[in-house]
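Yeah, one chain of the complex is gone here, protein chain that is, but the others are all in their spots.
Order as written gives the chain letters A, B and C; numbering starts at 1 within each chain.
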Amino acid sequence: MPNEAEMRLRERLSKLGGMKLLRGTKLSGELARLQDQLDQLRADPTAEEIWQSVELARHVDRPYTLDYVERIFDDFFELHGDRGRADDSALVTGLGKLDGRTFVLIGHQKGRDIKERATRNFGMAYPEGYRKAMRAMSLAGRHGFPVVTMVDTPGAYPGVAAEQHGQGGAIARSQAAMVRLPVPTVACVIGEGGSGGAVAIAVADRVLMQENAIYSVISPEGCAAILWRDAGQARKAAAAFKPDAAHCLELGVVDGIVAEPEGGAHTDVDAAAQLLEQGILAAFEEIDDLDDDDRRRLRREKYRMMGVLASTA
Amino acid sequence: MPNEAEMRLRERLSKLGGMKLLRGTKLSGELARLQDQLDQLRADPTAEEIWQSVELARHVDRPYTLDYVERIFDDFFELHGDRGRADDSALVTGLGKLDGRTFVLIGHQKGRDIKERATRNFGMAYPEGYRKAMRAMSLAGRHGFPVVTMVDTPGAYPGVAAEQHGQGGAIARSQAAMVRLPVPTVACVIGEGGSGGAVAIAVADRVLMQENAIYSVISPEGCAAILWRDAGQARKAAAAFKPDAAHCLELGVVDGIVAEPEGGAHTDVDAAAQLLEQGILAAFEEIDDLDDDDRRRLRREKYRMMGVLASTA
Amino acid sequence: MSSGQRRVDVEVESKRPDETPDGKGHPNTCPGCGSHYRDDELKQALRVCPQCGHHFRVGARERIEQLVDTGSFVENDADLRSADPLQFFDLRPYAERLVEAEMETGLGDAIVCGAGDIEGRTCDLAIMDFGFMGGSMGSVVGEKFVRSCERAAESGGTLVSVSASGGARMQEGILALMQLPKTICAIEDLHESRGSMISVLTHPTTGGVLASFASLGDVVLAEPGALMSFAGPRVVSQTTREKLPDDFGRAESNYRYGHLDAIVPRSELRATVAQLLGLFEHP
Partner (left out) sequence: MSSGQRRVDVEVESKRPDETPDGKGHPNTCPGCGSHYRDDELKQALRVCPQCGHHFRVGARERIEQLVDTGSFVENDADLRSADPLQFFDLRPYAERLVEAEMETGLGDAIVCGAGDIEGRTCDLAIMDFGFMGGSMGSVVGEKFVRSCERAAESGGTLVSVSASGGARMQEGILALMQLPKTICAIEDLHESRGSMISVLTHPTTGGVLASFASLGDVVLAEPGALMSFAGPRVVSQTTREKLPDDFGRAESNYRYGHLDAIVPRSELRATVAQLLGLFEHP
């Protein structure tokens, strides 16, 4: 399949090359970037490599959102509470400065030690978390602050109270809020991009993915339990649904891959943060100069094209 | 004080007369209406008459929101739930047709019998009620449906859970949503307009008040308990803070008074509904043709002027 | 419980169309009261048990018959078929499952879209079918839903969506997840064109469909007893070891918690939708 991967990238390249350029867009930069990724594209990841990503994405020492926040943003101020029910600490929001500009940051947050893991519910948000995210988005829209999201969750929490509080609707509305946002938005999948709980804060002008992050419709174990009727077949499932960054890029689901230090982000958190910061700044550079309405339209056109059909009558 | 009341109305008349007319405004109609009210203005209500209003506004047989809705709107469809926590039946929202147009209706709802009174919490809404109202407002804004509100509450519910759910913030945000609404809005105080719980849904382009409704910053009993240290002094308190329609009109807080059948709205509900419908339609006629931005600006300018100062340096 | 051990699945297992909700018994035997019906009897009764009011599942074509004025329905995009972008293979290849589902249901995928009249009012319709791979949403469901939105947007009209889905289609991997924002973008565009959407949730509407378009109707209705939860009951009880309330995730519970405008029995659905179409008509 390496050839097919290459083909898809080439197809995206040719599509981009043929697009009418908007005043102020930097699509030529985009072209160069894609060309670069194409050139660097290794052979399609093997099942073994995919599983390695799954393990690295979930590594207990992997840097979490706040590890990056403290390295990337100055003057970070956390905003708490959904103004209706609770403050869900599985999802953090705040304001911070980067390169002299104020950004709104929204990210899942896993816990580092046992106590924090419990407090942060392993990064699995309740609807309250997504409502807090929407509150931060509306603040961003009101003030013209660009939005950075960091995605790192096994999924939205599947509990009785979470359902009673409206988990499905909250995830839907959080995405809708991101679709509407007038400001530039960049989402970064930095660990586990688990299903609806992930995409709830990942609808953005540019979606980046760290080299060893995963992004998937279901967990490998969940998929294996349903399709193989055996959660132990998680490796097989992962190999089948391909949640790794290379495949997500190939399928057009993410716009760029952010490199990690050799061995994974946890081996050198400072270096990983620096690479992520560079990726974020480069992504904003591509979208900052667009007119708000154009940017929002392009965002929707991007998602409009997601999916593969056999017959496109 | 009759002379002062007259003076105030004259002052409003002269202010309106001197305003630059916007394209499409019907301020000349407004002038005629005020002149009319001025001409009909009886002597300032006495303490006795004020207390009679308090009693009629709270009369057990007084028509409630849904009594008017079924008489005024066709094809009414109730919208339930705040999409976050509950469906608060102390406040109803819905869609209905009037004169061939679709309106969004938002109103407090008291209960008629003991069971319904409990279900509807005596018309005292929780934050969930105001969040449902905001949801209906945003639907109205999205579709360009004009909004009618009916205000009839002793006040927002003062309970532990209501506070935990954010009563103060919900009332503030509901008002802010009404301030922002791009569509024409008319609020009708049809019974008790009790404090923050009332104004939460009463920030509108035109505020109407039924002849025997009351609109006040606190209940007579509450005011008496605090200032006279004796809740039994409610009549005295009411006479002092003047919650009756004539005084609210005089103070510029409401834009018009809707007549009731002789003896009060409960003596002939059909007739009361007809009068209310006429009042609502006349109010919309004054604002329908305004440009959305102008209307919203005028709405804010109206509230900008509320209050009386000794020194206006 | 240590980190990294806690995994979450949000998709409900898809059921074969010949299985009843609990996987046992004949499809025309009422799980509510045990009454058994001939298929034509049940169809005549809108597939609602005349004894106890249990709402059986309804396929897309039959749903359209129930809702739309006879002869007014014109289908769109019937020729769209799923590709197999991941060449997905579990115990059987995805491509094979697709062919089998089409043969069993006569449908190209888990949604049927088109335009029709309901009590004389024209609208667009997007009707899901649980019988096709558990009503799971992959690229075709997303694309057809989006095209329905676009058609409704053109006229500033109303899209009526009837959902029945176990969630996103695993076999299309991350592209299935992308149908969530894709359908949501379309609803945003629809709203900006002054169009509207009435969402009807039927049993079951879970996972990615509940977490996207199904929750975003201007009005959201559900049929009595319909399960509507992001995570399915099995996943919730396995993950949290919580005892689930009897009405966990059911329409009745969701109504109580403020997530539904109304629960509408199937016998009143056509009239209710028609009333709403009238209310959302732009003069």
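The definition used in the following text is that a residue touches a chain if its C-beta (ideal position, glycine included) is under 8 Å from a C-beta of that chain, and two chains touch if they have at least 3 such contacts.
What you see is a predicted model; the values in this text were computed from it and never measured.
Although it is left out of the displayed model, the omitted chain contacts the following shown chains in the full complex: A, B. Of the candidate positions A:62, A:132, A:173 or A:236, contact with the hidden chain is made by A:132. Shown as candidates are A:82, A:163 or A:260; the residue that touches the absent chain is A:82.
Of the listed positions B:253, B:272 or B:290, the one in contact with the omitted chain in the full complex is B:253. Listed for chain A, the residues touching the missing chain in the whole complex are 75, 77-87, 95-97, 100-102, 128, 132, 139, 142-144.
Summarising the interface, chain B meets the missing chain with residues 1, 58-60, 110-111, 114, 117, 122, 124, 154-160, 162-169, 171-173, 175-176, 178-180, 194-200, 203, 215-219, 221-223, 225-228, 236-237, 240-243, 247-248, 251, 253, 299-300, 303-304, 306-313.
Just so it is clear, only the chains that are shown with their structure count from here on.
One simple way to say how far apart two chains are is to compare their mean CA positions; for chain B and chain C this gives 41 Å.
Distance between chain centres (mean CA atoms), chain A to chain B: 47 Å.
Each of the following residues of chain C touches two or more other chains: 257-259. Shared interface positions of chain B, defined as residues touching 2 or more other chains, are 83-85.
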